[in-house]
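Report on the structure given below.
Here the complex is missing one protein chain, while the rest keep their positions.
Chain naming follows the written order as A and B, and within any one chain the residues start at number 1.
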Amino acid sequence: MGLLIKDKQVVVPGDILADDLGFIPGFGTYRNNHNLVCSRLGLVNIEGKVVKVIPLSGKYLPRRNDIVVARVFDILMAGWRVDINSPYSAVLSSKETPEFIERNEDLSKHFDLDDYLVCKVTNVTSQNLVDVSCRDQGLRKLRGGRIIHVNTHKVPRIIGKKGSMVSMIKQATGCRIIVGQNGLVWVDGEPDKENVAVNAIRKIENESHMPGLTDRMKVYLEEITGVKISLLNEGDYNGLQ
Amino acid sequence: MMIDQEAKRHLRESLAKGVRYDGRKKDEFRNIEIRTGFIVTAEGSAQVKCGETEVIAGVKMSVEKPYSDTPDSGILMVGAELLPLSNPKYEGGPPGADAIEVARVIDRGIRESKSLDNQRLCITAGEKVWTINVDISPLNDDGNLIDVGSMAAVAAILNARFPSYENGKVDFKKVTNEPIPMMRIPIAITVIRIGDAFIVDPTELEEQALDARLTVTTIDDDRLCSIQKGGAGTLSIEEIEKMVDLAVHKSREIRKLIKQE
Partner (left out) sequence: MDYNKRLDGRDFDELRPMEAKAGVIKKADGSAYFRMGKTIAYAAVYGPREMFPKFMQDPKKGVLRCNYNMLPFSGAGGDRVKPGPSRRSKEISAVTEKALSAVVDLSDSPNAVVDVYIELPQTDAGSRCCGINAAAIALADAGIPMRDIVAAVAVGHAGNKIIVDLDYEEEHLPDYLEGLDEKDVADIPVAVIPSTGEISLLQMDGIVDKAVLFKALHKAREAAMKVSEVQRNALREKFVAHVSDDIDNNENGFEENQY
């Protein structure tokens, strides 16, 4: 009776996580009689009586307040339709841009097809219709640079505690980096340094399950770039630079 | 996922500064791994991994009636199926023009090399000849399917052994030691032009950003046996010369690898 698994254990759909009714099914689990069963490939997360599974894979599903990197693929009457790397596209209304837009203005002068922007998800309906906005501080069109796709579930690792991981990469390569919750990462710098940053991000993706990643990445980056890295002070991290 | 204008521009600029995204030199192939003879239902088989691009090829042999205009010649057919499994851009259903081009370029490269001694495949002139079917299937497509597919096809052909033919019937369970009579080893090398840069073994992203591509198939003495230009951009004669030289140069490396297997 009780928990049949440990915190942070890898579980697969069908695994029985607990066999008494005292536990509450959280995300990635369901109840079958008195069993609590896994429904997603992921890591167990136990908080008190709530048992969740944090997924290791799966498409990005948009959530309110997520900061995402999006690409314009259609220009509408009063806004733009953007690709947010999800099965569902999002709409940016012309009222939600950094600059005020006059009526009848040519929208493509602000955001054109294939432009990339960093924006915030403001609403997701039950049918997965999504609204985004570019109004807050730091949200804007991205110029130059290069976009790579990463596993959306690895985004917290790539950002690191209070931004510590991504800030190491920025320090070592001198690149500007913006990590979208939706798994799109914008990197902008000298071409060879961009490659270093991209390789570092891929390394984090591949090794996110191995302990001591922060120290390993520090050594890796220092070796490749020769730049001495100082770890971040609290409050220094700005995700939108 | 079609490449967008911004990504194209960025890739070109990087290349212009001499930087390829995966750090390779312009004339460098990705890491190549070849294994052969592992499909028991095929008379010959090969699997080639080139970076993340992975292709399987299998050889099936049968005895059929020859073509009426070449009654004492065996038949060789090389086909490729671009499986949606390997890349979401390949829809299921009948093959698109791209898929057909890949198959035909590989097929012509092997056929026009005249490497196969067709007469040796004849059993009874006008009635029975060996038919060799080579089928190429990518498992993961990260660019350069023509070169990698061709490598797999040639390696599978070299790996193949005839089944025995007794009393008018093929016995697939009794394998002979007879290889397919290939007198030469044709190697296809694709060179692409992006702006002023010429690169070999493009990744999928690089392929999507190309201006023009040239696939050159060579035989063992460096003579050319098949050429195909692709892409919407043009090539000057000087550029073509450069690309042909590069292709011939790389073909020697690849031929050595295939021979080793």
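Methods note: a contact is a pair of C-beta atoms (placed from the backbone, for glycine too) under 8 Å apart; a residue touches a chain by one contact, two chains touch by 3 or more.
Here the structure is a predicted model, which means the values were calculated and not measured.
Within the whole complex, the absent chain has one touching residue among A:Gly79, A:Gly145 or A:Gly160, and that is A:Gly160.
Contact with the chain not shown here comes from a single listed residue; of A:Leu61, A:Ile75 or A:Val91, that residue is A:Leu61. Interface note: of B:Asp22, B:Glu52 or B:Asp211, the residue touching the hidden chain in the full complex is B:Glu52. As for the chain not pictured, it touches chain A at residues 8-10, 12-16, 26-28, 30, 32, 37, 39-41, 43, 45, 47, 52, 54-59, 61, 63, 65-67, 87-88, 127-128, 153, 155-157, 159-164, 181, 208-211, 213-214, 239.
Chain B meets the missing chain through residues 39-42, 45, 52, 54, 56, 58-60, 62, 79, 81, 83-88, 92, 94, 133, 135, 137, 139-142, 163, 170, 172-173.
As a convention for this text, only the chains that are shown with their structure count from here on.
Chain A meets chain B in the complex at residues 71, 114-116, 144-147, 191-192, 194-195, 198-199.
Residues 4-7, 10, 13-14, 17, 19, 21-23 of chain B touch chain A in their complex.
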